[in-house]
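What follows is one structure encoded as structure tokens, with my remarks underneath.
Taken from a larger complex, these chains appear in their original positions, while the remainder are omitted.
Chain lettering (A, B and C) follows the sequence in which the chains are written, and residue indices restart at 1 in each chain.
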Amino acid sequence: MLEDKDSSGKPEPLNVSREATKTFPGVKTAKTPWREMGLKDQEYELIVEKLGREPNYTELGMFAVLWSEHCAYKHSKALLKTLPTSGPRVLVGPGENAGVVDIGDGLAVAFKIESHNHPCAVEPYQGAATGIGGIVRDILAMGARPVCLLDSLRFGPLSHPRSRFLFSGVVSGISGYGNCLGIPTVGGEVFFAEPYKNNPLCNVLCAGILRHEDLHKGQASGPGNIVMIVGHSTGRDGIHGCTFASEELGEDAESRRPNVQVGDPFMEKLLIEACLEMMATGAVVGVQDMGAAGITSSCAETAARAGTGLSIEINKVPMREKGMTPYEVMLSESQERMLLIVKPEKVETVESIARKWGLNVAPIGVVTGSGLLEVFDNGEKVASVPVKLLTEGPVYDPPAEEPAYIRENAHFSPESIPVPETSWFNEILLELLASPNIASKEPVYRQYDYMVRTDTVEGPGRGAAVIRVKGTRKALVFSTDCNGRIVYLDPRAGAMWAVAEAARNVAVTGAQPLAITNCLNFGNPEKPDIFWQFKEAVEGMGEACRVLETPVTGGNVSFYNETEGEPVYPTPVIGMLGLIEDVEKRVTPGFKLKGDKIALLGRVWGDGRSLCGSEYLERIHGVVAGSPRQPDLGLEKALIKTLVEAAGERLLRSAQDLSEGGLGVALAESCILACPGARGAKVNLQGVCPAGYRLDAVLFGECNSAVVVSFSPDKEEALRDVCAKNGVPFSVIGEVDGDVFTVEAGAGTTVIKVTSADMTGAWANGISRSLI
Amino acid sequence: MKFGVVVFPGSNCDADCYHVVRNVVGQECEYVWHESKDLRGFDAVILPGGFSYGDYLRSGALARFSPIMQSVYEFAEKGGLVIGICNGFQILLEAGLLPGAMLPNDNLEFRCGWVNVKVENADTAFTRLYRPGEIVRMPIAHHEGNYYAEKETLDELERSGRVVFRYVDENGCPSREANPNGAARNIAGIINERGNVLGMMPHPERCSEAILGGEDGRRLFLSMVRALCS
Amino acid sequence: MKYKGTVVVTLKDGIFDPQGAAVRGSLLALGYPQVVDVRMGKNIVLYLDVPSKEEALSLLDEMARRLLANPVTETYMVSVEEWCSRP
């Protein structure tokens, strides 16, 4: 092992010229190599100033990846600091590989969501597959057994051939990789809209369960401890992947082959089992996945968190290709590898477990007290950089400016949209149910193994996912949500909307929302209007999380989601974790028994504003405009409390929240998801139509803080009391019926009358029809 | 009764089978590592679902060479009960313990969901607690479940009552629509001549508790226990 | 039909091939240490009804480029032979 001689934290002078003549991939001119690596001139100058000398090529490469937007959060760090991150249940907040939340009984949940957008735009199958691999290793790094996945996807409309190609590629990539791991994919979202045409979004959430005492961290503590690498051998794949993720996509995106990595789910499965076994022996002091920027970032981050240094012998890394340079080894993003910090006397234990599972393993260095990341190649020092300098990249406060479209939007009057004739409403409902954004996502999730592990109590297609925790009565509930169209029209309101919807989705099952993770997908933050969207959204998200008491435990920022200047809808995806104390008391979305009463908890606005940003307005009228209403977070909180209490007292037979498609679609979905025998409903809207309402807005307007429930008639009193106590409007609007869904607007005017078979047909085939 | 659940690299329904045998059916159960060569003391062996060796060449093709498979042959030879579920079924086919082979699903997709399955033979060690012809609901989750065998083999299987499970619709009809993968004659599970080795694509361990949406699978494990006791 | 074309699609060199690696692992375990490396690819046979061999070749090339191979990760090779009728 290497000597730990220098503990001053100051880099010693290095013979820079040795490597300066070498060429390396991706760099055409030797004059300003930092530019080709994605660093700005002033960033390079800062490196030279702080380092006190010019970095050599290997070091420059290390800076380039760690100072990329993807790793350094240059444009987001300052704003992310404003988010609420603590709470009585938060065991680990942002900063580690994943947030960890206490769920009682000595158990905890580690969960996080991450994007793999850029790789998916280039090679959808492998992009999505390796995205799963990455987030699963994050959860594993906390010492948790990964127990479920959710995928939040965005594509252009399926009428574009390219969108269809990306859609089927991403879905089969998730299926191919996730299924092989034996981790069920239990939920997610798919949303189609024009701005995602060239920039699909693929965000994946993974959650794992651990006992408190098994919590591990990504810290290289204890000088003298051994640094080990386990899993796949290291090849030349994906060098500069995170730099790639920190740029807009140009026309040459397809030719960026070296950045595409091939996933090996079998290896990942072995890695999961082996790492859990190693951690259980107490051998592992620290553990970190190798994601973007590979060995460089995992070493720098673990050392930075522990305030130590690392000395690495790069030639000891198991390699799969000959003649790799230190630069390539340090920057490779080969998949399915983990970095372990191991007590010296336990190295053998780790090695034998790795061997049992057929994995490569090697001690590659030692923890030092130097504060430096030192890299040796066959005894020769090839890099020596202060860890802090690597991990504390520059932080920018870019200008933000309200985009012009926001101002134009303010002039849009929803009243200019005529209310359709009453006779059209049947058709409109069926059209909305068939819209790919609302229609059944079964063509997607039937490709995912959502039942493996035998914990999936409610899988995809039935609202939020409910996962039991064996050995307890508890269940975890997950939902991912974000309506990018709303966020685009009003980023602040839209982000609040996403948090509120995710919380409500979780609460309708009877679960208490506990905490969120988030994935912020935006365009180029160097553009003031994009940064304005980002700023507004982060502030809105923070505010909603504060009011709903769901702290932010982690997340991921994905910028530069634009192609040739066309950005995606700003899309802050929220992944919400909820907890049901007694899984037998969970509530499901479908109606149950004929004669059960139906009520609206919360309210609908019934005005033009509630149409702004709605699926109805885009699908039926072809309009995306207006200012969506900011959610009433106080009411949302009261509604959540009501739902949790009502479920706890077993007052509800079903609950379904209002989201895309509004009240009309929520009622229709309650019919579609009902148990056989009672698939219809008789509804009269008189009691919920406010003065001066418009019928399309009552039925299809989108607003928060509203839920459709059904309950046995003898529970009406009790339910009314719970609502009254919490200050939530309660309106009985009808009852569950045979197999026809009818809606009357006033006395005697039927506006909708449709069989549940017709609704189910439209909804079930919506996606497959648009694929033809 | 003591069950053994074989763990291949890449098995992922091993823990599910273990859970059901132990906590739902209440029998002894132990994992058996694929490198082990010893099945002494076990009364029944489960080859669980998953992706042994990533299923990289063909499902089950690489697993069949694991050291434990020699012991599985011998165990079966002596009349021990062996059940292969999903990937386990594929391994049994590759190993020649059951006739035929698996092709990729004809829809070319991985398929996960619930199917209706008819118990065609309720007179086996694995199905004695079902009614003959009973229609049960079970989950499937696989990419290669398109069972293939030559016509003579299929005829022989049918004649000797060795087609144990068949995909059917709600009315018990083995229709094209009810077939999730293109399997020949809607075959979902078959048994060997001696009646002690069963392979099936559906996952009984995923439907052994009401909270998971169905309990039809439990009787399969209970049947095995009953058979071993008698 | 007149020609039997074959498009062999392989992973580009340098792209890791997990399938090949797993197969090699099994072959080693089966006692074949002589196997130094394994790469898995696709062998796609297309029966074509075209007037000439040249046309068959250029068609195969076009189809390989457009659909059969993924230019991001794969390369392909095309060959053609005459074919009277399929057995």
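Note that in this section a contact is a pair of C-beta atoms (placed from the backbone, for glycine too) under 8 Å apart; a residue touches a chain by one contact, two chains touch by 3 or more.
As the structure is a computational prediction, the values presented were derived from the model and not from experiment.
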Subunit counts for every protein chain kind in the full complex: A x1, B x1, C x2
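Simple rule for what comes next: only the chains that are shown with their structure count from here on.
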Separation of mean Cα positions, chain B and chain A [Å, integer]: 36
Overlap residues in chain B, where contacts from two or more other chains coincide: 53-54, 56
For chain C, residues that touch 2 or more chains besides their own: 18, 22, 25
Touching residues on chain B, where the partner in the complex is chain C: 53-54, 56-57, 62, 65
Residues of chain A touching chain B in the complex: 172, 175-176, 179-182, 264-267, 269-270, 357-358, 445-454, 456-457, 468, 470, 583-584
Partner chain A, residues of chain C touching it in the complex: 11-12, 14-18, 21-22, 25, 70-73
